[in-house]
Structures are given as C-alpha cells and as structure tokens.
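The structure appears below as structure tokens.
Every protein chain of the complex appears in place save one, which is left out.
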Amino acid sequence: MADTIRPKKEKAAVEESLFTSGHRACAGCGEALGAKLVMDAAGPDTIVATSTGCLEVFSTPYPESAWRMPWIHSLFENSSAVASGVEVALKALGRKGNTKIIAQGGDGGTADIGIGCLSGMLERGHEILYVCYDNEAYMNTGVQRSGLTPFDAHTTTSPSGKISFGNQRPKKTLLDIAAAHNIPYAATASVAYPADLQRKVKKALATPGPTFIHLHVPCPLGWGYKAELTLEIARIAIDTGLFPLVEIEWGKVTRVRKITKDKKPVEEYLKPQSRFRHLFASEDGKKELAKIQAIADANIAKYGLV
Amino acid sequence: MKKLIEGSMAVAESVKRCRPNVVAAYPITPQTHIVENLAQMVADGELKAEFVNTESEFGAASVVLGASAAGARAYSTTTSQGLLLMAEVLYNIAGMRLPVVITCANRAISAPINIWNDHSDAMVIRDSGIIMLFAEDAQELFDMHPQAFKIAENPDIMLPFMVNMDGFILTHAFESVELSDQKLFDEFLPKFNPALKLDPANPITMGTLAEPKWYMETRYKLHETQQEALPLIQKTAEEFKAKFGRWYGGLIDTYRLDDAEIGFVAMGSLIGTLKEVVDDLRAKGEKVGVLKIRSYRPFPKKEILDVCKGLKQLVVFDKSFSYGWGSILQNEMRNCFYGSKHNPMISGFVVGLGGRDIPPSSIIKAYQQTKGKEILDEFVDVNWELVGVRR
Partner (left out) sequence: MSKPILLFAQPGSSKVNKTGSWRTMMPVFKHKDCTDCRICVTVCPDACVSGKDKIYNANLDYCKGCGVCAYECPVNDIDMVLEVK
C-alpha cells in the first residue's frame, strides 16, 4: 500500500555542532573539545548553566555566543545552584518534560570555590548532570594552582624553584567526593575517548537524579605541550593510571577502563609537558618521579586497572 | 479576615498569596519563622511551589536566580550574615535584571556576633541595583509583598526587590493583621511570564561577558530604571490602596508633618515609636512631625524636598553607620538638600545598633539636645564608661 512506503532517508546533512565555531579558545583547547562533545551528546533540548572561567569567557563575549542551546552564566561558584533553580522552575511551571539540565565548570569552579553549591545540588537530588572540565589549574587567570592541580606540577602560584618541585599536594579526590553523596552515577571521562565520553553523558542524562562527570581536558597553554597533542596527552594520562576512567553507580565501581595492554610509566606522561620539566632537570627529580609513579600505582591498585 | 499573628507569619501568608513557583532559603535568625511557615504551607499543599533547602544563603540566592531566569516567580528571605553571603549573587541578579523578591529580617552584622536588629545588613547591598523598601509593621509587610512582585516584574523594571523588616521587632512580634483574600491578590498581581527566559524553544545566551564597550551602558540603565521605578512605586501603592483599602505611604509617608517645624526621619519599625513621641511632644506644644522613608532605593529626593519645605530642622535616626564617615541615612538626607533653595538644619543620631532598645524617652532626650542645634553622629544610649570615655 502506498501510504506504508516511507521516503528513503537521506544521509543526514552535516549537522552543526551545538557548541559551534568562532569561539575564542586557544588552538587545540581540550576544554572546547570537551564542551562540544558533551553538548552534542546531550542534544538541543538541554539547558546549560556554566561557571565563570575559560569556557565561559571564550564562548560568550557579548554579542557573540558559541552555544546553540539555552545557556546561562551567573558567577564563578554557583553553576550547580543556578541549574538547581532552573530545574525546580521547570518542574513548578510544568515545563520539565524531557528537557535536560547540565551544570558545568572548570576544576577551580567545581572542586574549590564551587564545591559547596555542588554538594548542595548533589545532596538535594536535582535531575542535573554536572560536568567538571578539569584542566588542572586556573587557566583563565593565567595558570594558578587549584585543588585539582596534580602533584609536582609547576603553576604560577605553585612554581617550581630552588627548593620546590611545584605543587606539593595531590589532586583532590573529586570523583570520590561526588560519589560519596550516594548519587546514582558518577564517572570520570576524557577527551581522549570521545565515544566513551559521549556514552557517559547520555547515560548520565538518562539516569534519574543528580549525576556527575569529571572530564579530563588537557590545556596546551597551561600544561606546555604542542597543541596537536591534546588527545595524545589525555590518552597517556589514562594509560599511566594518573587519570583512571571509572564509573561509579550508587557508590559502587561498576566499570573501569583497563590499561593492562597500554600501561605506561609516568615519565611518558610528564616529559612532553613543560609544567613537569623541572622534574627532569636534577637527580632529586628522580625521587619525585618515583612519588608520582606511586600515585599512579595507587590508582591502578584502587580501581584494578591492570 | 483579621488575625493576631506573628510578623513572620504575616510575611509567609502574603508570600503564599503571591503564588511564587520557587522558594529557596537557608535558615538564619531572625528570618527562620518565615521559611518555616512557608515550608509548612508547601508541606500542607496550601502553597504549590518548589521549596528548596539550600546549603547556604549563597546557594539560595543562586537557586532563585536560576529559577527566575527560567521564567519562574522566585522568592527568598534572609538577614545579616546571610545577606552578606548573598551579596555577590544579589549584584548579579540585579545586573541580569531578574525580578526576584527577597525579604530581609534586618539584623546587625558580626563581629561581635549579634542576632538583634539594625539596618547594617541592608546598607551593604544598597548599591547593587536592588529595589529596597522598609516596612513599618506587620500589616504593611503583608501588603508590601504583592507590591514588590508587581513592581519587580514590570517589563520595564525587571529588578530584584528587597522588602526590609526589622528583625525580632517585626519578625517575632504578634500584631493584628488583616489577611486579605487570595482573590484580591490574584486580581492585583498578574502572572509572571517574561518574554525571554531559558527555554529550548528559543535558546538565548544569558550572562555574557561585557567588554568595556558594553558594560557602562548596562550600569547606566540600572540607575535609569531605578529612577523610573520611583513613580511606579507610588502608583502601585495607590493601586493597592484602591483595591485593598490600605495605605502606608508610597515612596514616603508623613505623620503630623504639614505644620511642623522639626521633622523626625527614620525607616522601618522605629516610625511607630516616633509617631508616639510626636503625639507626646505635640501635646506639649512642640511643632514636630515624622517623615518615613519607605523607599530607600530608589531614593525619593523630590518627594522628600516637597514635604520638607516648611521644616526648620530634620532629626535623622539611623540604625546603620558608615565607619570612618558617619551615619548613612543622615548623610543621604543631607545630600538631598545640597544645592536646593531650602536648607534646613540636619541632625543625626545613631540608635538601636545590635538591638539596643530605643525607648521614647531616648528620642525625646535626643530631640531636646538637638532642637535648634546641629548634632551629628551621636550614638544614643551608649554606656560611655564601657567605651572608656568620660562624658
């Protein structure tokens, strides 16, 4: 019967990304790539609240906006609370439907200044996905140390010097902090594996309740590597065990990315980055490399990565 | 229906009738009874709103910011340290032109920690762009909230609005309040439906980075809109009077000021005390009256000059102080008259900081000291021995 014949589906024309061109991120920016992948996985029926930081500044200098979905920026530390307000507003007004809500911020906006609002959002059970774009320092203001800056990294406020190897504290355990709120889904992800990242975004958005993704986004400028290496650096971070890819559901680890075949020593991750250059300049640096290897080994043991 | 209720309950009953979609708050003395009552109303299904218990006042202000941006009528309430914690967000809400209404149960600021009333908290955010009115009693509080939402949500205004009430003095005192019907509220206060909001059907970007080329115009507009709110505040009070039959002044109010020579100036619950004092002094033949500043931001200069034409002297009673300069309302009043043809003597007394009692006798004493003689920044009823000063 004629009316049962459907027109043959044309191969979809090139779809414009929901985080579009013309933004002012540095060439090779891991955070811009991360945002593009997250938005395209989320789809257009999504409202986004973003913290102050690189991502906000390079994407929305008035009158320009790279965002093709409804988007709001308020302050540095409150994207999770603003998103909470959006979510309850949609519910109260009967407009929630299938609309998804994402709150996002950088490592400082999430793990340092914004941790209170984030904790509130997770604890209250809002249906929001929070994405932390972790480039491991305050890049927008010129590479200052954050709570997610890794051990021994040189930043402008944790400089290496005659008597210092840089940042003397390990990365804050952000994934554990989020998961400890006993939320249905918390995961780490990396721009190194776009399909894995997008799967996690979709899974998080399909999960009722608050969800959390800690996304590793290398920064060519702040970390000091060639722009073309953004994914490569992110991959080695995973392969060394320094940034494990993990999924946690209701407090239990449900999936990890094994590195049995790909396991690499931490030197391979540290060497291409100028923020770790000082570790290779002296004999004492070798002791520091051993400490960083111990951090990686602890991650590998904790999550059974090999 | 007239009922003997606590001031906080009058606020909650009024806010309920304004039908907010979202209420977000963090408990702090002496605001707690307002949020407790609203939470109970939501729990009982009387108020159909999302009630959000936040992790801080900063979070509460951010939640109502997000809710308002998404098109909801949003309400919060706080005081003192909580207001200071909200300050960053309140500036942001004003700059983003979101018509959030908050009630501030005015309280002193730490240190030393003190939970009692003065106006120091409100003064911290007076330059944010938020509209600030001060209420005199529980009935005025009940009546001010629908006016607040109506003014804030006017498409030409779109500014946050802070209703100020004296902590404990108004929050915890029981007064007889006429609790007008929901129907009257619904007729007076239209539904909030902003043209632009966070909506996937029309995906705008809010909160952009304004380079020097754009920023200054937005700040100019804040001031221009505040000025445009002046006639609207007056008009809205008149509309309220026409519908509800109650009047507490528009931008200002006066009491026995018409033929007075000396005017007492204040904001909030102190007005009640001043009216009593004026009645006493009038009975003794003194030509005194009261000027109540109802709208503090925008500041109604023209209206103040108009009603002060016949006055020889103004005596301002401040519940706040700008350390290193002087009492705040007194300085603003002085500023009003600078350059005008009429230049009355202006005295300023600081009263009631941190909940220090303000008995009528203290007002009368201050009046007797200053009548015909300018006295500035005099702290009333201070224990000078404790200060270490011999007087």
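The letters A and B name the chains in turn, as written, and every chain counts its residues from 1.
One rule holds for everything that comes next: a contact is a pair of C-beta atoms (placed from the backbone, for glycine too) under 8 Å apart; a residue touches a chain by one contact, two chains touch by 3 or more.
Since the structure is predicted, the reported quantities are computational estimates derived from the model, not experimental observations.
For the chain missing from the display, the contacting residue among B:T225, B:S295 or B:S362 is B:T225, taking the whole complex into account. Only one residue in the set A:A25, A:V82, A:I101 or A:I259 touches the chain that does not appear here, and it is A:A25.
Residue A:P63 is the one among A:P63, A:G94 or A:P208 that touches the chain missing from this view. In the full complex, subunit B makes contact with the omitted chain through residues 96-97, 155-156, 158, 196, 203-206, 208, 210, 214, 217-218, 221, 224-225, 228. Within the complete assembly, residues 11, 14, 16-17, 19-30, 32-33, 36-37, 59-60, 62-69, 71, 191, 194, 220, 226-232 of subunit A touch the chain that is not shown.
Everything that follows uses one rule, which is that only the chains that are shown with their structure count from here on.
In terms of their C-alpha centroids, the spacing between subunit A and subunit B amounts to 43 Å.
By the touch criterion given at the top, residues 21-22, 24, 48-50, 52-56, 58-59, 62-72, 74, 88-89, 92, 96, 198-200, 202-211, 214 of subunit B touch subunit A in their complex. Across the complex, subunit A meets subunit B through its residues 44-47, 49, 56-57, 60-65, 67-75, 77-78, 81-93, 95, 99, 116-117, 119-120, 123-124.
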